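My questions will all concern the structure given below.
Every protein chain but one is kept in place in this view of the complex.
Moving on to chain A:
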Amino acid sequence: MTEPILKVEGISKSFGAVQASKDVSLDLRMGEIHALIGPNGAGKSTLIAQITGGLVPDRGRVVFGGQDVTGLSTAARARLGMGRTFQISALAMEYTVLQNAVLGALGQRGGVFRFFRPVMKDAALLDAARAALAQVGLSDVAQVRTAELSHGQRRQLEVAVALTLRPRAFLMDEPMAGLGADGTQVLTKFLDELRAQAPILLVEHDMDAVFALADRISVLVYGEVIATGTVDQIRTNSLVREAYLGEEIAP
């Protein structure tokens, strides 16, 4: 078996008396979708922030592609190939869809400290950006200002920008949030295919999507991973049923 692309090793993080992460360990293997679920306030966002570099854990480490990245900045981790999407769309709203994608492609290629060549005439960047937009189905709105996109299109653009980075792993924070039933279905199908390109650590509230997609699920409750396993294992795990899933999957 190949080494997992991402390993979270015994991460703990406290804010005053609140322990947001308690000795959390999980990993992301090639080709899989690993879903991270848990009730509100379970510490999912805190965990994602520690993986992507927004927060530094008190203890434990994050290993990405065989390299300890615990002390690296968000930007450095992105350059190593962490492609993340945000729970609340974080896009340059004044820019066109294409410009947002080019921004991602620029991050992947490097060379931002160039002051004279028009970036929107750089064929290599444009090709990469257009390819990513085509993959998520946003080619038609490439010239539209991002602020004018629908909520669902913004979610797609988040994914497209992550794609331009040609990441070695995706970290997606509730990509389905706010999508209608149709949107969720489309994105579910898309992520299903995307896992072959790079594995996905998926934080998601939509249980149907999680159960449809996940190869493995980790359940986070009060900052602790109480169970990790396949969909069936998680469905039948009594701790999980008690702590989180409750009535939702009761027979």
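FYI, a contact is a pair of C-beta atoms (placed from the backbone, for glycine too) under 8 Å apart; a residue touches a chain by one contact, two chains touch by 3 or more; residues count from 1.
Note that in this section contacts and distances are computed from a predicted model.
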| item | value |
| --- | --- |
| Candidate names "Acetolactate synthase small subunit", "Transglutaminase", "Amino acid/amide ABC transporter membrane protein 2 (HAAT family)" or "NADH-quinone oxidoreductase subunit"; UniProt protein name, chain not shown | "Amino acid/amide ABC transporter membrane protein 2 (HAAT family)" |
| Candidate in contact with the missing chain, chosen from A:Val18, A:Met120, A:Ala134 or A:Leu239 | A:Met120 |
| Among A:Val24, A:Val69 or A:Leu103, residue touching the chain not depicted | A:Leu103 |
| Among A:Ser12, A:Thr74 or A:Gln197, the residue in touch with the chain that has been omitted | A:Thr74 |
| Contacts of chain A with the absent chain, listed as residue ranges | 52-53, 73-76, 78-79, 84, 86, 90-96, 99-100, 102-104, 106-108, 110-120, 122, 161-162, 164-165 |
